[in-house]
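Worksheet: the structure to be examined is printed underneath.
Removed: one protein chain of the complex. Kept in place: all other protein chains.
Chains here go by letter, A and B, matching the order in which they are written, and residues are numbered from 1 within each.
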Amino acid sequence: MESFIQLLVSGLATGAIYALIAVGFSLLWQTSHTINFAQGEFVMLPAFFILAAMNAGAPFWLAALIGIALSVVVLGFLFKVVIVDPMLKYGVLPLVISTIALSLFLKEAAKDFYSSQAQPFPTLVPATDLEVFGAVVSTQSLAVLLVAIVTVVALHLLLHKTRLGRSMQATAQNPTLARILGIPVERMVLYTFLLNAVLVAIASILITPIYLAKFTNGEVLGMAAFLAAIIGGFNQVRGAILGGVILGVLDNLSAVYISSQYRGAFPLLILIAVILLRPHGLLGRAEERTV
Amino acid sequence: MNRFGVVALGAALILAIVATVAPFFLRRYGIYLISMWAVLTIAAIGLNLTLGYAGQVSLAQGAFVGIGAYTVALLTQSGWPYPAAFVCAGALCFAIGWVLGYPALRVAHHYLAFVTLAFTTLVFLVLRNEEWLTNGIYGINGIERPMFFGWSTGSALDFYFFCLGMLAVLSAATWWMLRSPWGRAFLALRENPIRALSLGLDTRRYTLMAFAIGSSLGGMAGALYAPLVQFIEPGSFGLGMSFNLLLMVIVGGSGYFFGPFVGALVAVLLPEWTRFTEGYYLLIYAALVMVMMAFSPSGLLGLVERVSKVMTRRAASPLALRAKGTEP
Partner (left out) sequence: MSAVLEVSNLRKSFGGITAVHDVSFDVREGEILGIIGPNGSGKSTLFNCVLGQLQPNAGEVRVDGRPTTGMRPCDLNGLGVSRTFQLLQVFPQLSVRDNLILAGQEHRGSMLSRLFGRSDAGLGDAAERMISFFQLSHLADEQAGALSYGQQKLLDAAMAFMAGPRLVLLDEPAGGVNLTMLAHLRERLRAYHAERNATFVVIEHQMEFVMALCTRVLVLAEGRIIAQGAPQDIRRNPIVIEAYLGH
């Protein structure tokens, strides 16, 4: 039982991180029909920004802030203005291809310009163990869980309790109507991109201590984002959160109870099962048939 | 024959001549490279069907090449004659493509992209873990090149001509398919699926068919890949190859019949040309694709077309046209 609690806590922690990544991904799709195949690399990259800042002499807390700021500029603003906007007029498909190319580009860039070796990354709190209900739980997991939960709650408050957040949601659900209501749609879309950049930066800070900073991190994390968003339902932020958490917990549990060689397979099978049985995800709304 | 037909025939003729004569001017490594070009073109033709004609993103083409390669390697090393193994590879990949695509294509939102992404990773895991079958990470060595009626394809030159021959046959078959009512159907489903449906065109079935045939061509490419490189291991057939093939189709020009030929050539030559940049070639390749998507989403052939203004007001056949979504 103790190990179960341990797994549950670390699973929730990982799940919360996946949720952050998935929410950003989901929001981008909803507001601008951007399927960001580079989302995983977006999570991989801020860690390298931070390491670079630290190499230049900044203390961790400052480097983290710099990392988040850089992320907002590069992965938020520049991404939107340089890549997404020019592509949108060509349709969804060229944009998808562009983000696929971008994911490759970012991955190679990290490998070529920083290092191909895995780099250690500082944790938020010194890694010690606590006893909770007789189970041994690492403070790291708890810290991650705490930060992730705070972020998710803050996100929820932002989206539901502030005017800005509600405007963003309106833009996501019905841009035409939002425009008629006087909401500056283009600005809202920009904010979504910036928000995604913040979320992926936070996720990066939380997950890199565990995974170490590797240029290949994007593959796994990206997959997690897609899975979480699809499982939860493409069209719902709540769904992305739920999907992320489910994925995190299942992922950790399966590592123990299923052969480690096939560890990565479990979420993939869930994906295929979801698409087969409930293509709109667990929470997604069934949309009108288009064809 | 209309103007487009003349140009296409001319291009095909030139291509055929160059491809036949080139190996005699090249050394062993050069011949290996153009053999690789021929093999990758076949895989790219398949992906072009899925992407350029049916408008679906598939990230599993690399996995299908892998399945084809392993099928042929395992079967021929168990004593099966090569032609039977080849057919098996193609048929198996068609079946898998059909099964994979069936649920994914019932929903929109590019779900096939995600399903194929997951599938590629799954295939890699199976190839790596099931050592009893695939020899795991140690790979399969010593794959022999086939022999046909006393003609051994063992030498570099002979095997090249075998690959070239297969490329000719498979691209002719694809051309023929696109000339049939199916070609018109693919165009319709890509340009205006709603209208197509109202005319009785089952868009789901045609999309599925394009994907299955495309995957089957991937498998056949794999069947040639295995005896070409003569050593295969799971790592070669992951997302890396899938991305590579995807970028090939895009750079060449998705939806153009000759797009894959051009794209594969770029993909094979680029690492050679960027040797001086010490392994930055993938970075350059990816950057190139992004730039290209911004300025000429219809790839190199799209650029050529715009520059030379080949298209007149006269109607063209489905073979000349590419996806609406990639038009500037």
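Keep in mind that, in the parts below, a residue touches a chain if its C-beta (ideal position, glycine included) is under 8 Å from a C-beta of that chain, and two chains touch if they have at least 3 such contacts.
Every value quoted in this text rests on a predicted model; they were computed, and no experiment measured them.
One chain isn't shown here. Among B:Leu26, B:Leu74, B:Leu157 or B:Met177, which residue touches it?
B:Met177
Tell me which residue among B:Thr153, B:Thr203 or B:Ser298 touches the hidden chain in the full complex.
Spelled out, the listed residue whose C-beta touches the missing chain is B:Thr203.
Under the stated touch rule, tell me which residues of chain B contact the chain that is not displayed.
177, 179-182, 184-185, 187-188, 191-192, 194-203, 205-206, 209, 313-316, 318, 321
Throughout what follows, only the chains that are shown with their structure count from here on.
Taking each chain's centre as the mean of its CA atoms, how far is chain A from chain B in angstrom?
Distance between chain centres, rounded to whole Å: 32 Å.
Quick check: in the complex, which residue numbers of chain A touch chain B?
Its residues touching chain B are 35, 37, 83, 86-87, 90-94, 96-98, 100-102, 104-105, 108-109, 112, 219, 223, 226-227, 230, 234, 261-262, 264-265, 268-269, 271-272, 275-276, 279-280, 290-291.
Mind listing the chain B positions that touch chain A in their complex?
Interface residues on chain B, with respect to chain A: 55, 57, 59, 103-104, 106-111, 113-115, 117-119, 121-122, 125, 128-129, 193-194, 197, 203-204, 239, 243, 246-247, 250, 279-280, 282-283, 285-287, 289-290, 293-294, 297, 323-328.
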